[in-house]
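Only one protein chain is missing from this complex, and each of the others stays in its spot.
Lettered A and B in written order, each chain numbered from 1.
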Amino acid sequence: MEAEKNISEKKIQELYDKLKKDAELAGYYLNPTVDFTKQLVRSLIINQMRYGYQACPCRLASGKKEDDLDIICPCDYRDADILDYGACYCGLYVSEKILKGEIQLQSIPERRPPEEQRKKAKTTTQKISEPLPYPVWRCKVCGYLCARESPPEICPICKAKKERFERFI
Amino acid sequence: MEAEKNISEKKIQELYDKLKKDAELAGYYLNPTVDFTKQLVRSLIINQMRYGYQACPCRLASGKKEDDLDIICPCDYRDADILDYGACYCGLYVSEKILKGEIQLQSIPERRPPEEQRKKAKTTTQKISEPLPYPVWRCKVCGYLCARESPPEICPICKAKKERFERFI
Partner (left out) sequence: MEAEKNISEKKIQELYDKLKKDAELAGYYLNPTVDFTKQLVRSLIINQMRYGYQACPCRLASGKKEDDLDIICPCDYRDADILDYGACYCGLYVSEKILKGEIQLQSIPERRPPEEQRKKAKTTTQKISEPLPYPVWRCKVCGYLCARESPPEICPICKAKKERFERFI
């Protein structure tokens, strides 16, 4: 526990910067209240030390990684919570509207299902209705998929050129 | 209209920089004739002020967002025009060949269908021919899909680790 007290500001700043950069490249935002956000980042570092993975700072981790995969940050519930409430359960990730102060952060109910339900497979009813409106292309280098009339000039993921794409569907 | 005359160079530069960065991360290029490109960026800012969305600077917007979704920049026709002509309808986005001066910009015919046709659903004939050559993996955090023998080490979109992927197809 001693080590947990001695987490340096530098280490927190490094993880903060990394999370911020990754978030913004993918269209997410960190909570703009930097002090609050750094507290959460600090908790992520502590969880990394305790459990060996960055369990959600606002939930009780079991300590068994395979049971906690869904709450490793960013958790499986982040996007649905940002959609419905403008922020993830912790308030670490927020929507553009929260970022700009257009809507206010509120308390967010726990979306994670109880343990028993988590173990059941999700069953839904998405049917594939043929024909599809566009062909699907696959990058042979990295597996990226997109649906367009023809492949992109360059793979947005691995930067391979158009000639490396193949028809997938 | 007064406000439209007073768009600062700083504001234009900011949007120019943002569009350029986003473009290049995904394998697109802004027109290298910077003065011309900044005129288009200025028009985007004007359209944002007029309509509340960045309608294409070279097309007449209806002012009803739901009817103009396909011409919000980057428009739905950009990629097909870059493929066929090396540039989008406006000349804002260009191909690598135009960028390097290997081919010249030409006049680009309007690809947007007339209003009536836009309202009809696209019907095509892409059949799913099973079996598919690779399994499709889904990132449980962000929904990213890719087709590979096994999931990537890290999700290229949200940076979640391989263990957060599930078999999708």
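We adopt the following convention: a contact is a pair of C-beta atoms (placed from the backbone, for glycine too) under 8 Å apart; a residue touches a chain by one contact, two chains touch by 3 or more.
As the structure is a computational prediction, the values presented were derived from the model and not from experiment.
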{"item": "Residue among B:Ile7, B:Leu99 or B:Ile169 that touches the chain left out of view", "value": "B:Ile169"}
{"item": "Hidden-chain contact residue, picked from the options B:Ala26, B:Cys58 or B:Ile103", "value": "B:Ala26"}
{"item": "Residue in contact with the excluded chain [from A:Ile12, A:Leu69, A:Ile108 or A:Ile157]", "value": "A:Ile157"}
{"item": "Residue among B:Ile7, B:Cys58, B:Ile103 or B:Leu132 touching the omitted chain", "value": "B:Leu132"}
{"item": "Contact set of chain B toward the excluded chain (per top definition)", "value": "22, 25-26, 28, 69-70, 72, 74-76, 78-79, 128, 130-136, 138, 142-145, 148-150, 152-159, 168-169"}
{"item": "In chain A, positions touching the absent partner", "value": "25-28, 79-80, 82-83, 95-96, 122-129, 132-134, 136-137, 140-143, 145-148, 152, 156-161, 163-164"}
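The definition used in the following text is that only the chains that are shown with their structure count from here on.
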{"item": "Mean-CA-position distance for chain B and chain A (Å)", "value": "23"}
